Structure formats: structure tokens, C-alpha cells
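Notes follow once the structure below has been shown.
In this view, the complex is presented without one of its protein chains, the others remaining in place.
Chain IDs A and B follow the sequence of writing; residue 1 opens each chain.
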Amino acid sequence: MSHPARESIYQAIASIRLIDPHTHINPHAPASRTLADLLGYHYYTELAHSSGMPKREIEEPGISPHELVRRLVHNLAPLENTSQYRWLVEICKKFFGFQADRIDTSNWESLYDAAERSMASAQWSQSVLDQSNVEAVFLTNDFDDDLSGFDTNTYIPCLRTDDLVFKLHQRDVQERLQRSSGVSLNGSLGSLRDAIRQLFLHFTANGARACAISLPPWFEPTMVNEGRASNALNAVLRHGEAVESSHVTALSRAVFWMLAELCDEFGLPFDLMIGVNRGVYAEGVFQGQDLYDSRVSLIQYRELFNAFPDVKFPVSVLASVTNQELVSYAWIFPNVITNGHWWYSNTPSFIHRDAAVRLEAVPQTKQIAYYSDAYKLEFVWPKFDMYRNILANILAEHFVGFNGWSEEQAIELGYKVLRGNVEAIFPSRT
Amino acid sequence: MSHPARESIYQAIASIRLIDPHTHINPHAPASRTLADLLGYHYYTELAHSSGMPKREIEEPGISPHELVRRLVHNLAPLENTSQYRWLVEICKKFFGFQADRIDTSNWESLYDAAERSMASAQWSQSVLDQSNVEAVFLTNDFDDDLSGFDTNTYIPCLRTDDLVFKLHQRDVQERLQRSSGVSLNGSLGSLRDAIRQLFLHFTANGARACAISLPPWFEPTMVNEGRASNALNAVLRHGEAVESSHVTALSRAVFWMLAELCDEFGLPFDLMIGVNRGVYAEGVFQGQDLYDSRVSLIQYRELFNAFPDVKFPVSVLASVTNQELVSYAWIFPNVITNGHWWYSNTPSFIHRDAAVRLEAVPQTKQIAYYSDAYKLEFVWPKFDMYRNILANILAEHFVGFNGWSEEQAIELGYKVLRGNVEAIFPSRT
Partner (left out) sequence: MSHPARESIYQAIASIRLIDPHTHINPHAPASRTLADLLGYHYYTELAHSSGMPKREIEEPGISPHELVRRLVHNLAPLENTSQYRWLVEICKKFFGFQADRIDTSNWESLYDAAERSMASAQWSQSVLDQSNVEAVFLTNDFDDDLSGFDTNTYIPCLRTDDLVFKLHQRDVQERLQRSSGVSLNGSLGSLRDAIRQLFLHFTANGARACAISLPPWFEPTMVNEGRASNALNAVLRHGEAVESSHVTALSRAVFWMLAELCDEFGLPFDLMIGVNRGVYAEGVFQGQDLYDSRVSLIQYRELFNAFPDVKFPVSVLASVTNQELVSYAWIFPNVITNGHWWYSNTPSFIHRDAAVRLEAVPQTKQIAYYSDAYKLEFVWPKFDMYRNILANILAEHFVGFNGWSEEQAIELGYKVLRGNVEAIFPSRT
């Protein structure tokens, strides 16, 4: 049974107005328009597919949102035990007055209609933010995003750099970089640096508060000397995707290092999301193809962390087994910060054990508790609320119960990791 | 303290009649004849040896069951804290009216006699099954087992394939294969495939419901092309155990791939038990020599899982650190199923943490909760009961407590993973 302090701690931390430090929200369409935007989230499509629903039923071109929801609802029963399913039911209860505990063939149509009515409101996005007690969310912007047409105080730009580091041998990425930067890649490293630097100027001028990247488990960032990097760039510009893989690897490292240098120059934290292998299940549904090899170590980042003492690295790890290394590296390196509970580790048991370890060993100023990773605003609330429930348990049991803290002290710690550190680590420039 | 719903959930799931999906029961002698069959289980001999009992005292040729028990009882004290010891005491209490909490020099002889009396009954095996609420158990049959002389509805055949994959360079294995299949290995891959296919015909005709194998951590199944596989087969047939190891490896992979193809053709699930290194402690007691390297990843099975979308792969992992990968792969791949808590992970803490993670993230239809791995029927009950106690805790605390489920919902989930999925994933053909 839960500790007597648990409930009041939960209430206190649930009243904290949030800034969500990592999402995939589209600022031009931040909330859902139909239930299909919720049920189409990859968690539901991949779990339904994993339970036996053919991919073609999910991804059939041209099907209506109503039909997609109908099909998925017929395949939800195997998922009812998952925490992802719980997010969905909680959204429906909170935002659409849904009363049941299961979404099934008997009730989905009225739910669909109720949701559609709510979502039709011009104020729907703002209403979701307000009901969720959320002040702002960080975005995940392509490097060539023009960042216009939305309020960057609510929808905070973040420069996502996967394409620059891992796909610069692709012609379209080279062209996107030249077009967005206005710099033509003439084969010199200087031109590449100039081009990327333009992106930093553009992003920081538009309120960006972070640079971010996701990284495969085999990646090892090291400094590449100018000659080697220059050769790699030239080979890649000449041969495109036909280039030898050693050049791709060398260029990946060189670009990654440039990004770290520019984060240093521009004072941008560099979010590292470590551990994903893309496309492991090639026949999987959209966004449901990636897995990992948990045999990754932060020792691979040793040179990086030493070389850039003034860059803050909020680090997310995909597998819980890497959490202890993350804790230890954050405990020793001033520039390593623990960041959220990512993807396959974003389920209650893993959150509980990973968060507890962080809270008892990493300085309280160096922990970013959580981010939603949401694609639609409606998901920010149930995900954060799952986290808050677990955090309240840890604060009550470990800090009040085991350590003898007062409730006030425990709530202070909760505030710091949930909100205070987000502001301190990713300061606004405005 | 435990959740108030815990006890009624436990009672409900304890009343479920079980099918045990993996054991090493000998269908011709399924239950024990003396206490030596219980105390001779490798868990007790290896733990007693690890605590200081010389191997020669345990494995002295020709000692009587009574003498073996006497010797082991004198060496049980160091084991009293282990969960394995608890299984033993619970068996003695349940089946033989034992009243004490320790088996020691003061009470073992009367226990021995009481056990012998019970075991002498002609109905003893059936009585153990009935008292244990067990309907049937899966076996582990050598590929050349004739599968006759027992009721295959109660003792369900399972084709174990370790010898075929890892020992086909041994003459005796080649001969056993030729003899049991009636096919002579003439050096062509076709003859090898025919021979193995005969085994599948024989096993499925006799009610087999699974194919199974245990795999070392370094094994990486990949398709081997016909030419390479053919060379390997010829080399192995010519040189036997003197063959170069590269041929052994190539042939292992080729045979493994054939087995997956045949599982596909015959609709048999392929149980993968991943992670064991055999003979690490060469001077250990019988069956107490195997350990592991926990640095294994399911990414090694990427090609296999993609190549056989219609084969169900119930996967067991030896080390708890691999459990998160198992959960993630089962969450994404339709053909990956979580299977039990194996060997070094079959202790309460690991079961608790591994089962909790599965229950909150893997579709409920894709989880096989538990198998006993027992060599004698008496062990099915205490092992399953250890699991059920933990499952009841998770269902009460996480699903009823944290998620707000009803007890009925929680019990339904328990039924599905304990019994329903075994029938759905390993369907009977009769």
C-alpha cells in the first residue's frame, strides 16, 4: 500500500505548470482533429500489428479517419494491459467525457463523434494546453524548417540534426542544406561549417533552446582531423549514396563534432538520445520498425564529454541497462545531465527503477525528469501523469519514508526536476 | 504490506488448471521414486557442491538413493536461504505431510520413508498431477525419441534440436539421425533436409506442439547459401569432430535455418532459449557446469525474425538484462513471444521485475507466463506457485492499485498468460 504522504505529494506536483522539453508536436497542427490522430500514434498501430493486425489494414492508402479508427478498435483488445492503452483511455476520459474503461465496438462511434466535436473548436490546442497545465512544449524541427507561423514561446524550436550527421551523403539532404543555409558546399570543410553555422544563427534567432540528435548504439563520436574530414566530404559530394561507407562514417563524426562546437559557440544544450537501431523490422508499420542492441556504453562518449566542458549534454538512453552508466557519468561529468525516460524505457516499472536511482545519486540540479515525446498535444498530459504518479511514490517512500524528509522538501525536489531544471538548463533568450 | 486485492487474486489464479509448456519430464517415469530423485535435482547438488560438498560425495558410483539423501541432507544448511530450498520444503509439506521448516539430520529419515511410501503407489504420477492442478506437461524429446508408450495428451511431445544444430559433426549424432529418419546422409543438402523433415513428420504425427532449442550467447542465426552449406555438410561427414570449426559453424547455421523452415511448413512454434554457455565450470556436478555471458542481444536474431513472419518464436532469455530487449522485440515483431523465466532468472526478484515489465508493455496475447523446466512432476507445483504468488502481487499492486482495474480484469489477465495463451500459441492438432 502507498505511503501516507504520497497523495499530498502527488497533488502538489500535479499542480506544477509544465514545460515539456521534448516533443514531436507540429506547431501548425499541434492537437488532433479526429480520434484517428490519437489511435494512429505509432504505439497503437505497432502494438495492434504486433498482436496480429496486418499492416495493409492499417496503412491502406486513402482510408478515412473514421474507418481507420473502426479497424483499430477491433484490434485493441490484446493491448488493454499495456500502459500505452491506459494513456489513450485517460485522454478520452479527461478530454471527451468518456466513461468506460475499455474502448470497444460498442462505444467507439459515440466517442469518435464526441472527440470530433471537441477537436473542431478553434481553441482546441489552447484548451488542451490549459487543461493539461502545460505552458510550452519543445519541438523537433528539421534543420531546414523556416520556423515561422507559430508562437515560439509556446512552441519552442529545437534543431534536430540526425539528417546532417547520418544522411549527408544523400543528394536531397545536401540540397536541403544548401537551400536552407544559402551556402553552397564547394568541397571545403569551411563551406560545410558555414552552412551549418547558418542553421544555428537561424534557429537561435527564432528562439531555439536546444539542438538534438538520436544515435545508433554503434556510434562513437571522436574528432576527425581536417584532412580526413575533407576527404570524406569530397567523396560524399562526388559519389552521393554510392560512396564507400568509411567516408560516411568519417563525415558523420566530423559533422557531429562541428555540431558540438556550434552548440558551444551558441550556448545551446545538445540533447543526445542514445541507442536506437533504425529499421530492424523492415516490414513493420510506420515508426514501428526501430529496435536496439542494448550493448552500448557511455564510454563511447568519453572523448566528447572531455572535449566540450561548456556544452550541456542532456542524455537519454533507450535501454534501462544503460541507466546506471548515465547516472554515474552525470555524477562525475559536470556537463552530463540525465534526461527523461525514452521510448522502450517509458513504461512504469522502468521509470520507477531508473528515476529512483537518479534521484538518490545525481545532483538534483542535473536531472530533467521527463518529456512526453508526443506527436499530438493530447498525449502530454497522460504521459506526464504516469510519470508524476511514479515520482510521487518515490518521493513518499524513499525521501519521506526511508530518508525522513518533510513533505515540503520532497515537493521541492519534485518541482526542481519537473520544472525548475528545464528552465535552468534550457534558458530562454528572450 | 500487500494490497488488499492480493489474496483473492491469488486464490483465483491458483485455481487455474495448468498446462506446463516446458519440462524435462520423462513420460515413462514422470514422478519421483524416492527422495533422491528430488534432492538429486541439479539445483540441490550444484548448490551443495558450491557450498563446499565435494563432487565425488555426490556422484560416487553405486551409492544408494538413501545414502545420497543422507549425504545431501548434511550439506543443506548453507542453502536454506535459497528459493530452490523453499521448493523442496514445500513439496515435502504438500505431498508427504512434512511439518517442519527445515530438512535436517533429525527428521530426514522419517521424511524419506514417508515419501517412499507415497511414491510407491501405482497412481503416484497421476496423483501429483491432480494435487498440482496440472492437466498436461510439455516434454523435451531427443530428436530420435520414438514417442511411444505414453499418453501424448498428458505428456506432450516437443522436438528438441540442440544436437542437430550443434553436434552434427559427431558421428553418433549423424548415425542417430540416419537411423531415426530412415534417410541416409549422402552429402547433399537435400538428404539432410529430408532426414530432418522425417523427424517433423514423426513428431507432429505424435502430437508434438513445439520445436525447441537452447542457444549460446555468441550464436547468430543467418541464412547460409546452398554452396557454403553443402561444403560444410560434406566436410563434416568426411572429417567428423576433426573438421575445421568454420564448417561446424556454417552447418549449425544451415541446420538452424532448415529447422525454422520446417517449423513454418508444419506450423510448429520454435522455442528459443537464448544465452547459455555449456561447461564453463568443467569440474562441476552433472548439469551444474553451465553459465553465461550476459552480453547477448536479440539484434543477433534480426534476420531470423524478419525471414519467418509466420513462425511463432516463444523466446526465453537466460539473463534478466536481456528481458527489456525481449519485451521490446515482442512489442514490435508479431512473431516474437515472451516465454517464462528461465534458470538463473527463475528466482523471485528477477521474476518480479521481469514479469512486471512484460505485463505492462507486451500485448497480453503474446506472453507465456511461466514453465517449470522440471525433471520430476513434483516440482511443477512449487515453481508455479512461486510464480503465482509474484503474479498476484503484480496484478494487485500495479493493475488494481496503480491502474485502477477491477479484480476481475486482473484475474482475466492472469488466466490469459497462465493458461489461455499456452493453448492459443501451441494449439493441439487432435
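The rule is simple: a contact is a pair of C-beta atoms (placed from the backbone, for glycine too) under 8 Å apart; a residue touches a chain by one contact, two chains touch by 3 or more.
Note that this is a predicted model, so its numbers are computed, not measured.
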item	value
Options A:G52, A:G190, A:G279 or A:P363, residue touching the unrepresented chain	A:P363
Sole contact to the chain not displayed, among A:W218, A:F286 or A:F402	A:F402
Residue among A:D162, A:E325, A:D385 or A:E407 touching the omitted chain	A:E325
Residues belonging to chain B that touch the chain removed from view	1-2, 46-47, 49-52, 78-84, 86, 101, 277, 280-284, 288-295, 319-321, 344-345, 347-350, 353, 389
Residues in chain A touching the chain absent from view	1, 3-4, 295, 297-299, 302, 305-306, 309, 321-322, 324-325, 327-334, 353, 356-357, 359-366, 398-399, 401-405, 409, 413
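The working rule: only the chains that are shown with their structure count from here on.
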item	value
For chain A placed onto chain B, the superposition rotation in degrees, Cα atoms, nearest 5	120
